[in-house]
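Please read through the structure below; I'll follow up with questions.
Only one protein chain is missing from this complex, and each of the others stays in its spot.
In this document, chain identifiers A, B and C correspond to the written order of the chains, with residue numbering beginning at 1 in each.
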Amino acid sequence: MSFSRLRLGGAVGQLGSIIVTLLGLLVLTFFIGRMMPADPVRAIVGEDATRETYEQVYHALGLDRPVWEQFVYYMRDVLTGNFGTSIRTGQPVIQDILHVMPATIELATFAILIGACLGIPMGVFAAVNKDRWPDHAVRVFSLFGHSMPIFWTGMIALIVFYAHLDLVGGSGRMDQFYIGLVDERTGFLLIDSLRAGEMDVFWSALNHLILPATLLGYSSSAYITRMTRSFMLDQLGQEYVTTARVKGLSRGQTIWLHAFGNIRVQLVTIIALAYGSLLEGAVLIETVFAWPGFGSYLTSNLIIGDMNAVMTCVLIIGVIFIGLNLLSDILYRIFDPRTR
Amino acid sequence: MSAAVETHTLPGWLNALKNILLFLLRSPTSAFGLAVLAVLILCALFAPLIATHDPYVQALGNTLKPPGNGHLFGTDELGRDIFSRLVYGARITLTIIFLVSIIVGPVGLLIGASAGYLGGKFDTVLMRITDIFLSFPSLILSLAFVAALGPSLNNAIIAIALTSWPPIARLARAEAMTFRKADYIAAARLQGASPLRIIVKSIMPMCLPSVLIRLTLNMATVILTAAGLGFLGLGAQPPLPEWGAMIATGRRYMLDNWWLVTFPGLAILTVSLSFNLLGDGLRDALDPKQMNKR
Amino acid sequence: MEKTILDVRNLRIRYGGASTDAVRGVSFTLGRERLGIVGESGSGKSTIGRALLRLLPGATITADSLRFEDVDLLALSEKEMLKVRGRRMSMILQDPKFSLNPIRRVGDQVAETYLRHFKCSRGEAREKAIAMLEAVKIRDAERVYAQYPHEISGGMGQRVMIAMMLLADPDLVIADEPTSALDVTVRLQVLNILDGLVRDRGIGLIMISHDLNLVRNFCDRVLIMYAGRVVETLQASELDSAQHPYTQGLLAAQPRIGGSRAPLAVLDRKPEWLEEKA
Partner (left out) sequence: MSVSVEVRDLSITFGEGATAVKVLPGVSFSVQPGECFGLVGESGSGKSTVLRCMSMLTDFWKGDVLINGRSVRDMPLIERCRTLQMVFQDPYGSLHPRQSVRTVLNEPLVIHKLGDREERMRRAITDVGLPVSFLDRFPHQLSGGQRQRVAIARALILEPSLLLLDEPTSALDVSVQAEILNLLQRLREERGFTYIMVTHDLAVVDHMCDRFAVMLRGEVTEILPRDAIDKNRATHPYARQLIAASLEYEGAA
């Protein structure tokens, strides 16, 4: 009985810590948004506005109030879903972001699938062959993926696979003449095109997706490989692995039935984290591939200094990260008998 | 007395350093890392001697020349020698790595070790703060900082430093938490050692190896982040020969003039890879588990 | 002792990367009896147990003879070895906290031994496992079957381990410090259960331990190892009349209940012990 209470206490504590983290996130974005030397009012009214309009906007933005009051307003706005208007598009920022998000999620999901399918077997393979040549080969291969500047690799890959070999689609999510052919229902092009039965669009989309997703996946597989390897080494050094061998299980059975089972939960955590950090690579690769997603939206606003949009993007990424962490925590609780 | 200790430990230190270097040289991958690092440092130190041209002088009659004819890696859209710009770019890269590391390493180590050892409220507050920072991929947070501070090399360094101490602190804390329960810490407490003394003399030396490893691996990330910022036009500003910025300007001409983007990219890749390999080698060389065995 | 189960002659084991042998020329035979191997840490006693099951990756094992019943353990392929391990020869490990897979139900882990070696349904294996859990005197076997290792005590865990390793009815069981992780009061129960099963089924037992008291009470014959060599072989009942100074030293160093409180005898290690032939 006391234990269930303790666990309940843990869940409440976790919820509390999430709320505190979210609050901290707001503080951080608020201050970053306000510490810019560039004048936010000028950004809105332009260089040759009159003093009067300037004052008006200055007041409207609440910049004449004490900082803490500004923060309260900011918090109220955020909590009511009011993230302000984008200077560039003139639309509410949140609407813009919801519009571009599916493209990024599609890319990132595809990439994480590639990363996990590449990273997990490689990690296990390396651990099993520790300090022998397969281990070294996997290490160099995965470190290579981890070391490449992804924006550059993207450009080179475009030159080679698109411009010279013409194996894959080029920039964007699909070929030019398909744009607008499929209704945006979910925003995920692969799903939308399948639903509409437009197989040509589907293939074109897949053709465009494959190159950036593979590059992203490869770069994230480094992390997955490394962690898989070290988790696996941990497990292979455990005594229960010897027990399994003594029972007469083969090396392969021991590895997959026993040791691998014990790292599944940790792998879920790692993949969730890797998914989050894929968004980072996405910012750069979307710029290179003109992928109309979240990353492109962020960078184009960065360059024109639209802090409203930028900070909202940052905030959302923070929330996604916290959500992923929470998710992996929950999965941990569900899958590990020791935490049940 | 203390002098006796001093003379005793100094050669010990050098000896350890020598052993680590020898260990690293034994594996081809980390030896490669060391070699690249050496080349990078030499380039940065002796850039004027190594470079064949002035990296800033434009020669508008000599633009977009392919490699050869006195230009090892060709020339860019303003006729500047790419090889020379790469050599001078090493200075920028090294400056970024160096500044970020000497800010982030000690800060992360001290904060993390203290939080891990002291626990309690201090730890909770600290971990909340790092949680918040860790809620972002480092590039995105750096982007936000640079966007707010204004794009420049210095601001890029500040932004990268601001975003890369939390993982180090987190690591040092995790390490410190495993050591705080050790009997030798209990023994030190029973001898009346103050918390500060325990942190500095007993906890930090134990966290140091993994922090060093992490810092080395972190350098690879720093290089990529800095290059990414440069690429987006938010890092070093033209005409500085920063490698990421070189790729960004070369991008417009890349379909016909492959050398513009290829060489700076290779430079970034090689240096970043070498730090990763070096960090990996250090992990084996400094592995505390292996040290305890012997 | 009518039949020889194991015949080991001049066994040498060297770990990969080591400059000297961990086990140097050990010879012994084993019938249907309980043989103790005693020595201090680093004497190579556990290495022998693992070498018999060929569980030392990277180590070099050589011997004039390493015969287990009708097979030559050195000549078996890994595939053939899989049929020996668990089925004909098994091993009880030291600490159930580490030697059971933490995320699988203990019963399933026991049943796995049976499933691996006999063609049968899961249900049958389950029945066999439960019967075996009862045989190691676990009262509520059905309930324990469904529990996870962290939910059972150390003594219970070690009984589960015994059940797992005896389920396929092997001819030889190696017990590697089977009770040193357990409390004194539980230790005896576990040893008595193991002893009873080994005697009933006529299994050959090799008990690896650092504890002279344990082998004195639960073994027929004892090998004393020092630095990778067997220095002396004795009947367990004659342990007190040991000839070798090392054995004598070990016995004298042990504090005894009701013994004198004079300083304990300290072992004076002689270099020639390293050379002597057993």
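As a working rule, a contact is a pair of C-beta atoms (placed from the backbone, for glycine too) under 8 Å apart; a residue touches a chain by one contact, two chains touch by 3 or more.
Predicted model, so just to flag it, every value in this text is computed and none were measured.
Across C:57, C:123 or C:259, the single residue that touches the chain missing here is C:259.
For the options C:111, C:207 or C:250, the residue in contact with the chain missing from this view is C:250.
Contact with the undisplayed chain is limited, among B:64, B:78 or B:188, to B:188. Residues of chain C that touch the chain left out of view are 40-41, 154, 183-188, 210, 212-214, 216-217, 249-250, 253-259, 261, 263-267.
With the whole complex as reference, residues 1, 5, 8, 182-184, 186-193, 197, 201-202, 205-206, 288, 291-292, 294 of chain B touch the missing chain.
Just so we're on the same page, only the chains that are shown with their structure count from here on.
Pairwise, the chains sharing the most contacting C-beta pairs are A-B.
In terms of their C-alpha centroids, the spacing between chain A and chain B amounts to 24 Å.
We define each chain's centre as the mean of its Cα atoms; on that basis chain B and chain C are separated by 51 Å. Residues of chain A touching chain B in their complex: 17, 20-21, 24-25, 28-29, 32-33, 35-38, 136, 139-140, 143-144, 146-153, 155-156, 159, 163, 276-277, 279-280, 283-284, 287, 298-299, 302-303, 305, 307, 310-311, 313-314, 317-318, 321-322.
Listing the residues of chain B that touch chain A in their complex gives 29, 128-129, 131-141, 143-145, 147-150, 220, 224, 227-228, 231-234, 244, 247, 251, 254-255, 258, 261-262, 264-265, 268-269, 272-273, 275-277, 280. Note for the complex: chain C touches chain A at residues 53, 55, 78-79, 82-87, 90-91, 93-95, 98-104, 109, 112-113, 116-117, 148, 150, 161, 164-165, 168.
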